[in-house]
Every structure is written in C-alpha cells, then in structure tokens.
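One protein chain omitted, others in place.
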Amino acid sequence: MTLPNTAPPATATPPVISCRNVWKVFGPRPGAAIERLKADPLARIDGHVSAVHDVSLDIMAGEMLVVMGLSGSGKSTLVRCLSRLNEISAGEILVEGRNLAQLSEAELIDLRRRKMGMVFQSFGLLPNRNALENVAFPLEMRGEPRAARIARAREMLALVGLQGRENYFPRELSGGQQQRIGIARSLAVEPDIWFLDEPFSALDPLIRREMQDEFLRLKGMLKKTIIFITHDFDEALRLADRIAIMKDGRVEQIDTPDRIVLAPATEYVARFTADIDRARVLHAFGLGVAPDAVTAGAVTEGAALPGGQTLRSLARSLVNDRRDWIPLADDTGRVTAMLERARALDILLGDAA
Amino acid sequence: MSMTDQIRLPKSAPRPQIAMLLIGLAAVLVLTRAALPEGLIRPPDWLILPFADWVNTVFTFLRDDLGLMALTRAFAGMVEWLLDVTANILYGKSRWPRLGPLPWSVVAITMAALGAWLGGWRLAVLAGGTFTWIAVMGQWQWAMETLSVIAVAAPFSIVTGLLLGIAAWRFRLVARVLDPVLNIAQSLPHFAYMIPVVVFIGVGPKAGAIVTIIFSVPPMIRMTALGLAKVPDEVVEAGRMGGATPFQLLRKVRLPTARTEILVGVNQVIMQCLAMVVLASFIGMPGLGQKLLQLLQALKIGLSVEIGITIVLIAVVLDRLTRAWAMRQPQHHAGGLRWWQRHPVLLAWALAVVLAFALAQIFPILAQVPRREALSIAAPIDLVMDQVIRLVDPLTTWLRWFLITWVLIPLRDAIQFLPFSAILLAVAAAGWAIGGWRSALVVGGFIALIAVSGWWDRAMITVYMVGFSVCLAALIGFPLGIWAARGEARAQRMLLICDTLQTFPSFIYLIPVVMLFGVNDVAVVMAVVTFAAVPLIRYTTLGLRGVAPELIEAAQMSGATRRQLLWQVQLPMALPVMMVGVNQSVMFSLFMVIIAAFIGTQDLGQELQRALSASDVGKGMVLGLAVAFLGLAVDHLIRSWSRNRAA
Partner (left out) sequence: MTRTSRLSWAARLSLAPLFIAASLAGAAQAEDSADPITIPIHNWSSQIVMSHAIGQIFEGLGNSVEYVSTDSQAVYEAIRLGDATLEVEVWEGAFGASFTAALEKGGIHEAGNHNAITREDWWYPLWTKEACPGLPDWKALNDCAAVFATPETGEKGRFLGGPVDWLKHDAEKVEALDMNFTVVNAGSAAALWAELAAAEKDKTPIVIFNWTPNFAEAVWPGEFVEFPKWEAGCDTDPAVGLYPDKVYDCGNPADGYLKIAAWDGMPEKWPAAYAVLQKVSFTNPQIAEMAKLVDIDGMEPEDAASAWLAANEAVWKPWLE
C-alpha cells in the first residue's frame, strides 16, 4: 500500500555492515548449544546464555540504524559483535565486504583506528586524563604526533561545545559534558562507522533531550553510518532511519519508524507502539500512496504539503484543508505521493474518536 | 560473650543432625576420658609425621644439590648493593656513591614539601615535624638505617607485586597458583619467613630487607589484581575501540584506571615494611627496630618509649602521605600559568633545600645533631612511669594473680584435659554445621594436620591464649563499637582512632604492657587484647553505621525501643560486617601471640623463636604452618558462615 519510504535504496551500494545468521552464545560450549537451538528453538541450554540469536541484517552507507530492546535483549552484545569487542559464536559479519572474524589482530586494530568510533553508556572515559587527552587518546594510539593530535582534539571538543573545558578532568564535569567528551573522542579519528551504545541512557531527561538535539545536529553535519543502541522507544523513533527491535537475542522487526508504528510485525512490537502518539511519529510520506493509485476523480491540484514532516506538525494544515486527497512534496518540491486526509485525521485525532 | 548468642546458624544449615551427632560423640569422648586409650587423648607417636625432616631434606637439596644458594646469594648481593647506596645517602655509610649523608634539615624539608604537595599544610607540618623530632631526639642515625632498608624494600615489593598482580590478573593459572600461596603466606607468622631467609641469605641488613620484601609483597599483588579486575568494562572497550594494542591497553588504560587500588597497595606495602622494622631486627636489620628491641629487653622504658614514638610517627606520616597520594584526584589548572605558578611547592622546596645545604655548611647542627646535644624525654617518662607503676601496682599485681590463677591456668588445664580426638570432632562439627561436609573436611583437615605435626600441646596453648584474648577483646570491642555507632561524629572519631592504631607496627603494643605488667603471660594477653580489640571496634562501628536508614526508620515506626532496635534490627543486620572484624581480630591475635614470644610464652611462638635461633628451617616451617592453619580454619568457618547467610 505505501510505496515511498525513507529506507535507502537497496541496490545502489553494497551494505557497509552485513550480518549473516549471527549467533553469540555465552557459556563453556557455545557451538553445541547453537546446534541444539537450531534444532529446537526452545531447547534447554543449561549454563549457556544465547545473547544474539540468528541475526541477519544489512546496514547501508549513511544510514542510521537504531537497535531498540529492553535490557537483556542482546542489543549491546550485538553492537559489540559488530565492532568485534565480542567474538561471535556462529555466522559471519562483513564490514565493507571484509569478514570481520578473519581479520588479524593488527588488521582489527587498524580498522578501529581508522574506520570505527564508539560511544558508551557510562562514557568509558579515562579518569586520569583531562578532556583534551581523552579525546586525543585514539589518535595517540595510532601514533599521531603530539601537536597534531592535540589540535585535532581541540577541534573535536569545540565541535561538541566544550571549548574552554579542555583541562577539566572527567570527574569535574557533569554527565552530559562527559558524554560530549565521549562523542568527541569517538569522532576524533573521523570514523565511517559510528557505534553508540545507549549514549544518553545515563543522563537526566532534560539533558537527554538536549543531547539528542545535539546528536541530530552532528548527524546532519557528518553523514556517517550509525548504529545506535537504545532501550527508549521514543528515542528510537525520534532519531532512526530504520529501527531493529530486539527481544531475547532475536530481531523481531527491522523497518522504518513509520512502518513499525503502522504495521507492527509481532505482538511484542505492537505492545511498544500501542501507547505511542502516532501523529508525532508518523511522517506524511508514511501514509502516502502513489499519485497514480489514487481513485480517479479525486482533486489532485492545489498546494502540496511537505511529506517529510510528521502529521502533528502538519496538523493545522490537515484540519483546514478541505481536499480528500492532499499532494505531498519531497524536499525538492516535486509531488511524489498523495495523502488521504480522512486517514491522517483519524490518526491525528485518535482512532477511537 | 553475649554477642555470640546472636550468631544463629541459618535454618538451612546443611544437616545439623550430623553436626549434633559429631558434638555428641565429642562429648562422649570427653566424659569417658579416663577410659580412653592414650592414643585418643594425645596424638600418638606413630601418627606424627616427620614433616620437619621432609622440609629440611627439600631445603638441603635446594640449597646444596641444586645450588640455589648461589642464586639467592647473588640476589642478596644485588639487594645489598642497593642498600649500600641508600645507606650512603641517608646516613653516610662509607660505600659508593659516597655522597651522603644528607643533612637532616634537607630530609625534613623534603618530607614537609611532599606533605604540602600531597595533603596541604597540615600534612606538611606532620611530616616535617616528625623528621625534626627524629633529628632533635638524636635518633637520626637509627631512623635512617631503618629508612635506608625500607627505601630499597618497598620499591622492590611494589614492582614485584605489580608484575605478579598483572600476571595473576592476566593468566588464570597464575592466579590459581598464587591465591592459596598468598592465603597461607598472609597467615604465616613473621618468624616463619625469617628462618629460610637466614639459611639462604644470611643475617644483616640485606636479610632484613629481603624478609621485609617477602612479607610486604602479598597485599600489592592482591590490590593490583583487584584494581585491574575492577576497571570498568566500558573503559577497556573504549580503549579497544580507540585502537589500542594489548600492551597499550594495559599501560595506558588499565593501569592508570586502577591507580587508586594500586596506590592503596603501595600504602599497604609501606605499612607492612614498617611492621617488619622491629621484627626483622631479630635477623640483623639495623636501625630503630634493633634499638627498640635492645632497650625493651633491657627494660629501659623511657628510651624505648622515645623510639616507639618515632616508629609510630614515621608510620603515621608514611601512611598519610601514601594515602593522600592514593586519594589524590587530578585537578585542572587555570590556563596561561607559568610552570612556577603551577608548581609553587616544587619551587619552594628547591629554594629551601639549597638554603638548607648552605646553612648546614655554616651551622653543623643543621646537618647532624650529635647525640650529646640531643634532647631526651626518657628521664621524665621513667619518672612518671615509676610513679604510675607504683600507683597501679596493687591493681596489676592482683590482676596478674587473678588472671593467672583463676583464668589462664584453669583454661590451659581444661584445654589440655580435652582429648585431641574430641577437639577434632568438635571442630569438624562446627564445620559441618556451618558449611556442610566440605567445611567439616577443610577445618577438620587443618586441625588434624596440626595434630600429626607433633606440636599439639603447644598449639593448644596458642589456641587458649588467642581464644581468651579474643573473648576479652570482644567484651571491650563490641560495647565500644556500639557506643561509638550512636552518633555520626562519634563514629567518625572512633574510626579515625582505630585507623591510626592500626597503622602502629604490632610490636609497639608490647611497650605499654611491658611497662605495666612486666614480662609475663598477663602482659602478653593484655597486648593481644589491645591489638585484637581494634578491628572489633572498627567493624562493629562500621557495621552498625552501615545499616540502611530505612530499616531503622521502619523499626522505629513499628514502635521498637532503642534496646529492641539494637538487638532485633541493628545487630543482626551488622553481624556479617562484625564477623569480618572477628576474623581479623583472630588473625591479629595469632600474630601478636607469636611475636610476644620474646616476652616469654610457652606456645608455638616460643618454639618458633627457638627454631629461628637454631636456623631450623623444617621446624620453623612446620610451626609456622601450624599457626597458619589455626588462622585459616577460623577464617574458613567465618567466611562460609557469611556466605551461607548471604545466600
């Protein structure tokens, strides 16, 4: 029914990261446990914990994938598999076409020094180094001369709004400021792939909001492939291009926010979307249909609405507009879809009403 | 004693029936003692294994056949070379580099500057004042002899401990081997270490340094491994994602992040070194310890108090300095400062040292205070002590008579009356009641090993002295701890006192008791009681203050009286922490009883000292292990009890 969505075109470029049937089982004999689980998904595997359960997914260049799940769902383990902080038990992970598991130690270190950055939930800052030295750490690891890395670290701190705090030690800064250091550090090596493991979970709600805005700003500026972990569904909806919802190590659904809200694949996913104010989440495009599919005779002319906005932000126009079908325009102003006003109003005002 | 009523066994105690059965059996053995064969009363000769001979055979093989002696001697030679360097610098021993001695004023200024840098002006006054006192009291030479050994032993221990700690953290196998070794090492009495050192290294400062190193390494290993294990995963992951190689990860991420624990380890190393200052003088370590030992043996109370004060002051200063260093958090400087603005203490130190060197050339008294010009407070102390002793003499004489006649002797006779088989069963029963058959096997095994070592009677004397002392210490320690825990400020003050008392080298505790009670068993008991009460007070206070406030509020809202609150809520909740105190108290008592051998006791300690005199490695090791097993058995019982309670 809905054609255009915000997912990247599947064929344009190969995925940056590609997971094929990835398993991660903790315990003394993971291989045997996986065999039993493959035979019977409900098999007992005493002494083992299956944290990542037969996960396959692709992450495209420039895409932001949010992995959402409650604690214990395996999301943090998954991101650690993608960065090979954890070795996987079965399956394979390709990063830019190279099999991650087969990289030598030196190759892996080189990959991390040039391609990857990661932000951690509890910041993971070195307590004995000041802000500047913390940010310079990955540059120091790859052996950049002192002057160059200090200059770069200053630049990064300015980017996250911490200029003037270069000499401060982590313990002298607030949680939000510490995470800004963590972000600056992860960006210092100009990584192509950016992992963020619940970066804002440890922060107060107000600061979290502020940091999300900050993050969106950086995201817009930097154009990186981003894998973002969160347990906060609202956060996921707010930030994601695509969301992967995990439960018990499995990916329940992976799709755009609009489609997850509109068409939850499982009951579990539906439970998350049930209480969501969908008008805040859904973009006009999410409800759009191809112009030629609209019933003949409908009025299609007139001003188009920006399809990339949420229904909530278009509320006034939707209420005031009298047309049954409203054209939707993309960023360039070209009309690419039509919105059925009644359906949009239903969502805006609540289904029950 | 009433406190022990609170140690209720958990309801789920594994098979209390069997424990009761064992106890019953033990009781039967006691009641039918007259009819028992001799072999059940004392460990029979055929049961006693010649452990000492075996150990000696091994040692002789190591020393003579394997030529380990050459190796240890070479090592000792290196240590001695280092000792000569520090000895030359600190007190001018005529060895390379022939630069010393440093004027005392320079050392005092340096210590004061260290204090100022690490902990502000109070610490500066304490550190500088201590070293001025040492110089003015004419103890400079002795103190520097002591410090010259510590200056070699402590860094050596720290580096060794760091490396072993890293190895233990990194390689499971090393940890698995090291852990039991460290457990036993930390419960072996000091004398037991000294005998092999005398055999392999000889006597003198180098032997003192090496025994100090051996004794002070374990806490460093433990703290390093602990600190490394405690580094948050995310910090390590951040390091790995930063592209650190394993070595970079260790050096730039793990070790700096474990800094606090490692520095606490450093602090413990230095405190252990100071604890050995006096004891190592038994094998020829020069300095304050040797002097104190001589003076105490000559019953020169005033002079030994002077030395005692110095040792305590040095211990407190070094403790505070290293603790300040460990707790020191990095702080940023305002930008745009010159280096001398950022390091005012360094600058002041450099200027003061130059000045002191110059002045010492003009006024020799600033370089060295000759003994004839030194002050002494010995005479007034002796005078006052004579008066005090005369005053309390009736009391101490009575106490001595009472304790010996009505407590110590009956207790000793009672414990010697008990058949060893009954004691063995009772201990196993305690193990069974607390931790099931495993514990019964472990503690029973420890005690059985003592029985077959051939030192049963001596060990039982140690047991009764320690048992009685800990009970007495509990009578003092628990009420004091409960009293101190009544208010936050009071608790803080009490904890500070306890911490300070615990920095005193154990030997110091012997000075006042020898002053008051003379040289006899009562003095030993009194010293042990004082020493053992400190951890009891400390952990009782800590435990009671640690009870969650909501719990207390809940009890108060339920209408509990203060008494009910204490007995029904606070004490049961604080019990696990208090038991840690009991555990430590037993360990401290064991060590103290052994050290007190030099006062003249009849227990394992006396035999240990005899073994030391005769350089009998085998006997010393067996005796040392017997002491260690007593400690480990108690430790095992208390730990399993806490574990079961937590589960």
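Think of it as A and B in the order they're written, each chain with its own count starting at 1.
What we mean here is this: contacts are C-beta pairs under 8 Å (C-beta built on N, C-alpha and C of every residue); 3 or more make two chains touch, one makes a residue touch a chain.
Bear in mind the structure is a predicted one, so any value in this text is a computation, not a measurement.
Engineer: Considering all chains of the complex, which shown ones does the missing chain contact?
Structural biologist: When the entire complex is considered, the left-out chain reaches B.
Engineer: Which of these, B:Val198, B:Ala485 or B:Val547, touches the one chain of the complex that we don't see?
Structural biologist: Of these options, the touching residue for the absent chain is B:Val198.
Engineer: Please pick, from B:Ile283, B:Ile381, B:Leu516 or B:Leu632, the residue that touches the omitted chain in the full complex.
Structural biologist: Reading the full complex, the residue touching the unseen chain is B:Ile283.
Engineer: In the whole complex, not just what's shown, which of B:Thr405, B:Gln492 or B:Ser558 touches the removed chain?
Structural biologist: Counting the whole complex, the residue in contact with the absent chain is B:Thr405.
Engineer: Which residues does subunit B use to touch the chain missing from this display?
Structural biologist: Against the missing chain, subunit B presents residues 93-94, 96-98, 198, 202-205, 281-286, 290, 293-294, 296-300, 371, 400-401, 404-405, 409, 518-521, 597-600, 602, 606, 609-610, 612-615.
The rule is simple: only the chains that are shown with their structure count from here on.
Engineer: Using the touch rule from the top, collect the residues of subunit B that touch subunit A in their complex.
Structural biologist: So the residues of subunit B in touch with subunit A come to 232, 234-235, 237-245, 248, 252-253, 256-257, 259, 329-333, 335.
Engineer: Across the complex, what residues on subunit A touch subunit B?
Structural biologist: 80, 83, 85, 105, 109-110, 112-113, 116-118, 120-130, 137-138, 140-142, 167-169, 171-172, 182, 185-186, 189, 195
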